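Working notes for the structure below.
What you see is the complex with one protein chain gone and the rest in place.
Here is subunit A:
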Amino acid sequence: MADCYTDLEKAVVVLVENFYKYVSKHSLVKNKISKSSFRKMLKNELNHMLTILWSRGGPHSHFPCQISGLCVRSHSLADPRFCRQDTGNRKAADKLIQNLDANHDGRISFDEYWTMIGGIMAPIANLIRQQEQQCNS
């Protein structure tokens, strides 16, 4: 099926499959990711990008205060402690989960997951743009 897919389509499939990789195996909560699995997912699959974003997201950055649903306060991110990867990422991850889980059911649905990926992607795209502009100027 996926043999003829373009790189872009394969990328979409990777992101969808990643959701199902972490989805709860318990029958009561179909098609949702538990908080602990979600934390595992952030660490295993998104560690580099989140570290880049969280370590760069100072008060002068576009990330992440303008991203709705991902509203981690930028003054917290400017705190140098957040640059120490393990504790910083752990705290930021907890905050991220808290913000994503709008209905407080302690689980992340596909839509919530998709919103999060979009929320990561937009500031990463901005970073790339900024770097390109710096290189060109």
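Simple rule for what comes next: a residue touches a chain if its C-beta (ideal position, glycine included) is under 8 Å from a C-beta of that chain, and two chains touch if they have at least 3 such contacts; residues count from 1.
FYI, contacts and distances are computed from a predicted model.
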item	value
Protein name (UniProt record) of the chain left out of view, among "Eukaryotic translation initiation factor 3 subunit I", "Ribosomal RNA-processing protein 40", "Protein S100-A14" or "Autophagy protein 5"	"Protein S100-A14"
Residues from subunit A at the interface with the omitted partner, ascending	1, 4-18, 20, 44-49, 51-52, 55-56, 80, 83-85, 88, 110-111, 114, 117-118, 120-122, 124-126, 128-129
